[in-house]
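What follows is a short report on a single structure.
All protein chains but one are shown in place.
Order of writing sets the labels: A and B. Residues in every chain begin at 1.
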Amino acid sequence: MLGFEAIIAHNGFAMAALGISIVFSGLAVLSFAISRLYKALVLWDNRHETVKRIRNTLTSSRVRGPRIIVERSDEDQEETVRLYHMLADTLEKPFALPAFLELAVNRGLCHPYSTVNDLIKQGYIQPDGKGFYCWKC
Amino acid sequence: MQDLLMQFLSNTGFALADYRHFIMIGIGMLFIYLGIAKHYEPLLLVPIGFGILLGNIPVFKGLGLGIYEDNSVLHYLYFGVTSGIYPPLIFMGIGAMTDFSTMLARPMLMLLGAAAQMGIFLTFLGALALGFAPNEAASIGIIGGADGPTAIFLTAKLAPKLIGPIAVAAYSYMALVPVIQPPIMKLLTTRKERLIKMEEPRIVSKREKIIFPIVGFLLCCFLAPAALPLLGMLFFGNLLKECVVCERLALTARNSVIDTVTILLGATVGASTQADVFLTPQSVGIFILGAVSFGVATASGLIFAKIMNLFLRTKINPLLGAAGVSAVPDSARVVQVVGQAEDPTNFLLMHAMAPNISGVIGSAIGAGVLWSFMMN
Partner (left out) sequence: MPVDVNVLKTISIFEDICEANLHKLSSIICPLRVCEEEMLTRRGIPATNLYIVTSGNFMAFFKGGQSVTLHNKGDVIGWSSIITPFRYKGSSVALTDGEVLCIPSRKLLRLVRENSELATKLIQKINTVIQNRLPFVNGQPVVENETVRHAA
C-alpha cells in the first residue's frame, strides 16, 4: 500500500492533525503562561514597594539633602547641566567620579549614570589625567 | 603452520570484507573530513564518522566484537542508545547551557518554534505514503524536528533497526542547515521583510528564569507525559543553571556529562550503521524524506511568521520563523547571517534564539505525542 491509501489506512491524517494541534497548543499555553508570569511578578514587586514607601514616609528620620526631581529631556538640558554643575561645586576639585555619582543618586536625580556619561561626552566633565575629574578643567 | 596461517588470514578483515564495507568506510571518512576540515558540526560528525569506521570493520561473527553481538563492549555502550538513556542526559546538558531569557522576553516568538514542528508531521505523512510502517514513519518524521537526541530517543523506542540511518540523516542535515535554509528563506521572504528590525527585548529577571523551568516542565509534561524524559531533563538542567546555588552541578552537566554522552552516542550510533542496514533503498527514502522535512519545517516557520505579521502592529522579521527549526544554535546563526546580508546593522541572533529554543521544546513534545500515538 502506497500513497494516500497508506495514509488513510493508518489514520495518518488524523494523527498528523492532532499532533500538530497538540504541539501548537502546548507551546501556545506555555507562551501565555510566561507572559502572565512576568506581569504577576511585577505586580508582586510593586506591592512590596508601595508598603515600603508608606512605612518610610511615616517612620523616616534620616536627614537628606534637598530632593531634586528633574525629568531628563532635550528641552531641559541646560537645566540638567546647571544642576550637575551645582553638585560639582559642592565637591573638592578635582573630584572622584564615583563620589559625584553617589551625590547625584542621593539627591534623587533621574538617570544619574547616563546623565554623567552625557556630560563627559559633551565635555562638561573632563578628566585631569590622574583619575579624577573636574567641571570644564 | 600453513594451516594456521590460512586460518589467520581467513579471519582478517581483508578476507571478510565486501564492497559494502568499503562504501561505509568511505562514508565514515567523509564525515570525519567534513567535521575536521570543513568544521561542519565537528562534535557530532567526528564521533559518528569514526563510529562508522568502528562498525564496518569486517569481523567474524560470534567473537563478541560487533555492536550487535551480546557481551561486546560496543554493545554495552550502545545500550545507552537503545534504552533511551543518552538523549535525556544530552538534553540535561543543553538545558544547563541554554539561556532562555530571549524566549521569556518575547513569548510570542515561541509560536514560530511550534509552527516549524509541522515538518515532523508532514514528513510522517510522507513516510506513510512511501510505504513505511507507522512506527517507522514516526521515527522518520521526527527528523523534521532537527533535534538529534530527540530523533535517536524516539527511534530507539519505535524502530530501533532504523537508528543508524535516521541518526546519520538527522545529524547530517543539522550540519547542513547553513546550506539548506538560506535559499528557502530568500524564496519565501521579500527584501523589505528581511530588513525589518526587531524591538529590543525587555530585561528578564532572575526570578523569572528560575520559575520558568518549573512552570514549563509542569505544563508541558501534563500535556504530553510521553515527553517526560526529554523535557524533564531539559528543564532540570536549566534549573540547575539558573538557580546559581547548583553551579557546580550545572557546570558538570554542560561540560563533562554532555561531552561524555556525546562521545558515546556518536561513536555507537555510527558503529550501528552497518552496511546491511544502511545501504538499502529504505535508507535512501529516509535521506530524501529527511531533506524534505528540513525544508518543510523551515518553510512552515517562515510562512507562519508572515501570517503573524498580518495581525501584529509591530511586525516581526519573518526570517525568525526559520529559527524554529531546532538545530540550536545553527539555525539562529543562519537567520543572523541572512538578515545581516541585507542590513549589516540588523542583529537578529538573540531574537532568533527564542524560536530556536522553543523548537527544541516543541520537537520533544512532538516526539512524546508520536510515541503516545504509536503506543496505542
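Criterion: a residue touches a chain if its C-beta (ideal position, glycine included) is under 8 Å from a C-beta of that chain, and two chains touch if they have at least 3 such contacts.
Because the structure is predicted, anything quoted here is derived from the model rather than measured.
Although one chain is not drawn, the whole complex shows that of B:Arg106, B:Lys157, B:Arg333 or B:His351 it is B:Arg333 that touches it. Although one chain is not drawn, the whole complex shows that of A:Val81, A:Leu97 or A:Cys134 it is A:Leu97 that touches it. Considering the complete assembly, subunit A touches the hidden chain via residues 96-99, 101, 111, 113-114, 116-117, 120-121, 127, 130-133. Residues of subunit B that touch the chain left out of the display are 39, 98-99, 203, 329, 332-333, 336, 340, 349-350, 353.
What we mean here is this: only the chains that are shown with their structure count from here on.
Subunit B has its Cα centroid 37 Å from the Cα centroid of subunit A. Residues of subunit A touching subunit B in their complex: 1-4, 6-7, 10, 12-13, 15-20, 22-35, 37-38, 41. By the touch criterion stated above, subunit B contacts subunit A in their complex at residues 103-104, 107-108, 110-111, 113-115, 117-118, 120-122, 124-125, 128-131, 134, 137, 202, 204-205, 207-208, 211-212, 215-216, 219-220, 223-224, 358, 361-362, 365-366, 369-370, 373.
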